[in-house]
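Only one protein chain is missing; all other protein chains are in place.
Take a look at chain A:
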Amino acid sequence: MEHGSLTDLSSSTFSLIDEDHTLANSVRFTLNQDPRVQFSGYSIPHPSDNKVNIRVQTTGDPAKDVLKDALQNLMLMCKHVRITFDDTVNDFRATEKVEHMDINSNR
């Protein structure tokens, strides 16, 4: 849910239900890396509500688009982490197999 003004689209607060620090903190990180972002931050209004508010203020672009781009970036980062991780695990397995192979077993 977006809370912003109709005339100024460059600053908005987004209320995400069923999310917590896990997503909000990561998104804040990617938001801050965007040069279009003037300010970004998040808060959890009450610990027993499953809700997080993300504030985005930009230099002019619609806050919604900037937030979407930040999420997209985060997703791509995750994808890269996953691919790198899988590759490293496979490499590790392969080298381990070579090390454990008994070179004398063919005799």
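Keep this in mind: contacts are C-beta pairs under 8 Å (C-beta built on N, C-alpha and C of every residue); 3 or more make two chains touch, one makes a residue touch a chain; residues count from 1.
As a working rule, contacts and distances are computed from a predicted model.
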Chain not displayed: protein name in its UniProt record ("Small ribosomal subunit protein uS7m", "KLTH0G05434p", "Nuclear pore complex protein Nup75" or "DNA-directed RNA polymerases I and III subunit RPAC1"): "DNA-directed RNA polymerases I and III subunit RPAC1"
In chain A, positions touching the absent partner: 2, 14, 16, 19-23, 25-29, 32-35, 37, 64, 67-68, 71-82, 84-86, 88-89, 91-93, 96
